[in-house]
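Working notes, structure below.
The other protein chains are all here in position, but one chain of the complex has been omitted.
Moving on to subunit A:
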Amino acid sequence: MAGPALIPAGDFRTTYAADTTIFPTTTSRNFAILGVALLCLAPQLFSGYWLSILIQIGIFSIAALGLNILVGFTGQISIGHAAFFLLGAFTSAYISNNAPIPVFFAIPLAGLVTALVGLIFGIPAARLKGLYLVIATLAAQYILLDFFSRAEWFSGGSVPASAEPFSIFGYTLRGDRQYFYVVLAYVLLSYILVTNLMRTRDGRALVAIRDHYLSAEIMGINLTRYRTLSFGLAAFFAGIAGALYAHYQLVVSQEGFGIERSILFLAMIIIGGTGSIMGTLMGTAFVVLLPEAMEFISHHLKGGAIDKALSLNTNITFLREIAIGVIIIAFLMFEPDGLAHRWRQIKAYWKLYPFSH
């Protein structure tokens, strides 16, 4: 009976410490380190456009990671995640504009504020399940958005709020090339923290609640506390991501952070794999890159035979939106465990090749 990860023959663990490492093998750890090292070179290698895509993947993957804690690991659901993202963005902009706090500290502070608000919304939500919870989180989305459009002192109302560039101890980072490292650091930190969380007591408690909440309670887990906690954690990462986004764009606007963005966050974790940490990153990359790929395809279709035959004309740009919908449906039907599962299968295939059957 094979475990979740295939371990090469002859690789025996002689201590419990060696059996609880993040990476199952030394090779996989080295590959991860190599990947991070290559990413550190990215600002030198990529053009401004692709660098901005990488930064977006990084920022959204932190928010999606938060949502995965809530949806993938705790088995709750939220379609108000974008509102918490926006709350983090506005809060960080507000703090750095109105208090003598450098942006370096404003970002984690915004995360904490968002987590607090998440906890408040989490208290009633922890007692709800399924469809009722969907409606409750939908309400959270609209309450927060309504607050943003009314509270001019906080968010500027209908005028977008400005945010200061990232600074620490009087030194200001300017441009994507420098900001990239800030995002990279936050991504690494978030992913390491959540990986640790999931292999310790409270992370296991969350998964236990997802798998069988009745027996989780019998095992001594306080359901209300942990469900609420999971909302707080999800909001925390959404807030951090939002704050990073604010100081990246240097302006915060409600535009593009309605319910459709919340659903896009859900799409990221469904495509990547609910309950998979690395899957979150894959899913985010997929969702961010998909419009680029569709742009590429529709650009090449334009004026071609298919375009003429179907008389698509301007409608060709809608291919992008349609493609996202189609791909979510396809993933739910054919790969409900997401890209992370597919990736494991590919790895297993090569490891066992040519004796895979």
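Following the convention adopted for this analysis, a residue touches a chain if its C-beta (ideal position, glycine included) is under 8 Å from a C-beta of that chain, and two chains touch if they have at least 3 such contacts; residues count from 1.
The criterion applied here is as follows: contacts and distances are computed from a predicted model.
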**OP:** Name the absent chain as its UniProt record does, using one of the following: "VacJ family lipoprotein", "Peptide/nickel transport system permease protein", "Amino acid/amide ABC transporter ATP-binding protein 1, HAAT family" or "Aminomethyltransferase".
**Re:** "Amino acid/amide ABC transporter ATP-binding protein 1, HAAT family"
**OP:** Quick one: say which of A:Ala9, A:Leu131 or A:Ile218 touches the chain that got left out.
**Re:** A:Ile218
Original post:
For the chain left off this view, which of A:Pro43, A:Gly58 or A:Gly203 is in contact with it?
Top reply: A:Gly203
**OP:** Touching the hidden chain in the full complex, which residues of subunit A are there? Just list them.
**Re:** 1, 3-4, 16-17, 19-20, 193-194, 196-197, 199-205, 207-208, 210-212, 214-223, 229, 233, 275
